[in-house]
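Here the complex is missing a single protein chain, while all its other protein chains stay put.
Right, chain A next:
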Amino acid sequence: MASKKTININLKIWRQKNAKEKGSMETYKLDNVSTDSSFLEMLDQLNEQLVNERKEPVAFDHDCREGICGMCSLYINGRAHGPDTGITTCQLHMRMFNDGDTIYVEPWRSKAFPVIKDLVVDRSAFDRIQQAGGFVSVNTSGRTIDANATPVPKTDADKAFEAAACIGCGACVATCKNGSAMLFVGAKVSQYALLPQGRVEATERVLNMVRQMDEEGFGNCTNTGACEIECPKGISLENIARMNREYLKASLK
């Protein structure tokens, strides 16, 4: 870790004009980066510098900047969300880097996440998987049952809650050597499969979500476990196993 208050760094960043054009890694020098700044603030600083030089700023995704929305992505120095665990890129601080470091910044790489511009990728494949079954159909005719009226065992509620912590960031896909989305889909399937409200549509849900996942062109899990380690929300591999169980049950029905 850097002990200086500011550091000078070299950046190698993927630049790509649009979805059609071929991109390449470009090198930038950025001086006087506060070690207290977040990684995204450092990119803001770079963009200011680029704008002053009348160059095109680097496009990157971000929104909440507090680790809850899942928008920020970035493959930093060979790791999703950079060299720290349990965090998103907006939660990564420049104190994790040293003066003189060369930092690689790349977009998520997956056939299902095509690059839109620079570091921004299209993650709507996740939306389509969610739309295929990641919901519970609720009757809104006025006879809705109060959620608390349905008893849920505490352990199930806890596990469902842990699965529901997934923010759909796509780090699991980005880090997986197979570009597999099974941690994401496993979390979404589990979140509902564990709750009585979700059981009603459990069979259809897992079949539809997995079918959509396959259609989007994600790869197949080989249980390397990389996703679990890089997931900012600590989603466990148990969720993939649960999805596999649910899928087997549903297929045999």
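Basically, contacts are C-beta pairs under 8 Å (C-beta built on N, C-alpha and C of every residue); 3 or more make two chains touch, one makes a residue touch a chain; residues count from 1.
Rule of thumb we're sticking to: contacts and distances are computed from a predicted model.
K.L.:
Look at the options "ABC transporter ATP-binding protein", "Succinate dehydrogenase", "CxxC motif-containing protein" or "Sulfite oxidase-like oxidoreductase" and return the one that UniProt uses as the protein name of the missing chain.
P.N.:
Looking only at the record, the undisplayed chain corresponds to "Succinate dehydrogenase".
K.L.:
For the chain left out of this view, which of A:V58, A:C72, A:M96 or A:A112 touches it?
P.N.:
A:A112
K.L.:
Identify the residue among A:T6, A:N47 or A:N77 that touches the chain left out of the display.
P.N.:
Within the whole complex, the residue contacting the unshown chain is A:N77.
K.L.:
For the chain that got dropped from the picture, name the residues of chain A it touches.
P.N.:
Those residues of chain A that touch the unshown chain are 12, 14, 25, 75, 77-79, 83, 104, 106, 109-112, 175, 177-180, 182, 203, 207-208, 210-211, 213-214, 217-226, 229-230, 237-238, 240-248, 250-253.
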